[in-house]
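Data first, discussion second: the structure below is written as C-alpha cells.
This part shows chain A:
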Amino acid sequence: MTVTDISRRKKFFAQGNAYVPHIVVIEKIIEETPDTRTFHFSFKDEKLRKDFIFESGQFAEYSVFGVGEAPFTISSSPTRRSHLECTIKRVGRVTNALHRLGVGAEIGFRGPYGNGFPLDYLQGKNLVFIAGGIGMAPLRSLIWSVIDNRDSYQKIDIIYGARSPADLCFRYDLDLWGRDKTINLVTTVDKGDEGWSGREGFVPQVVEQVAPSASDAVAIVGGPPVMIRLTFPVLKNLGFAPEQMLTTLEKRIKCGIGKCGRCNIGNIYVCRDGPVFSYAQIKQFISSEY
Partner candidate 1 sequence: MINSARQQRLIDEAKALLKQGKVRWIIGFEAGSLKFTTTPLITADAGDTSRLVINSFIVNNLSNFLPELEGRIGIVAKGCDSRSIVSLIQDSKVRREDVVILAVPCSGLIDLAKVEQLIGKDRDEIDAISRKDDKVIVTLAGAKREFSISEALYDNCLACELPTPQEYDILLGEPILPSNEPAAGQKKLDELKKMSPEARWQFWKKELERCIRCYACRNACPACYCQRCFVEETEPQWLLPIPHWQDNLMFQITMDIHVAGRCTDCGECQRACPVNIPLRSLTKEMYDIVADLFHFKAGMDKEALPLMTHYEQEEAEDLIG
Partner candidate 2 sequence: MEQREDWEPKIVGFLCKWCSYAGADLAGTSRRKYPANIGIIKVPCSGRVDPLFILKALRLGFDGVLVSGCHPGECHYLTGNYRARRKFAITKKFLEYLGVDPRRLQGSWVSASEGDKFAHVVTEMTKQLKEIGANRLFADDK
C-alpha cells in the first residue's frame, strides 16, 4: 500500500496554511450527560459558512486559544447545513477548557480532515449502527444523512449503549429515531436505574441478542476501543465479512494531516487514512496496537 490519495478531498485553509485555524463561534450548548456537551457553532466568515462542506465521519481540530488543539468528529450531518455540531466529553486539558466556554465564545477550527464514511459503498445496503457512549457522535452524523436520503438505503438497525441511562447522548435524536417506523432502535445500558425500563447489558452482548442479518448489510461500529475490539468477533460470528464491518478510530492526533506521526497503527495514519476503516484494513494491527 502507498499513501492514500487525498488530492480530491475538500480543503479549506485559512491564510493558505494547513495549520492555521478558522475562527468559529459557539451558538448553542447542549448538556448531553454530566460530562458531555454538544456545541453548535458556525464560521465567523460569512462566505465560509456557505461554502464549507464535509462528509460524515470526518473530523476537525478544535482549538481553545492559549490551551491547545484537540481532534473531534463533526457530529452534525452534512445534509443539515444551518450550523455545525461537535460532541465533546470532558476528559483532558483541552476538553476541560472547551467545557468552560459559553455561547458566543470563539474557538479555532481546522478541517475537515480524514476520509469519512464511504457513502457509495453503503448505498442500497442494510445498515447496522452499533455505538457505545460518545462513540455515537460520528455515527449520528451518518444516521441523519441516511435518514435525509432514506430511499437510498434499506433496513436500518441502531444499537446504542452507554454505561448508565444518564450517559446516553443525543436523547432528543433517540426519541425521533425510536418513533421512526423505518428504523429499529435498540438502546441498552450496562446498568440501569429505577427509571430505566429498557435493556441492560454490554453492547457486544446486545448485538449478539439482536443478531442483525449480515446479508447485504454493513455494520458501522463506534465506541471505546474495548467495545470495538469485542464487537468485531460477535459480528464475525453473525456472518459479517471483514469488509462489511466499518469503524471509526480514535487516536492522539495533533496535526490532523499526516505529518506529526503519533496516530499511526502500523503504516496506517488514522488522521489521513482514516478515521473510518473497514475491519479488513486494520485487522493486522488491531489486536496489539489499538
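Selection criteria: all candidates are chains of the complex that A comes from, given by their letters.
Worth a mention:
The rule we apply is simple: contacts are C-beta pairs under 8 Å (C-beta built on N, C-alpha and C of every residue); 3 or more make two chains touch, one makes a residue touch a chain; residues count from 1.
Fair warning: this is a prediction, and the values are worked out from it, not measured in the lab.
Note on this complex: chain A touches candidate 1; the remaining options among 1 or 2 do not touch it here. Residues of chain A that touch candidate 1 in their complex: 92-93, 96.
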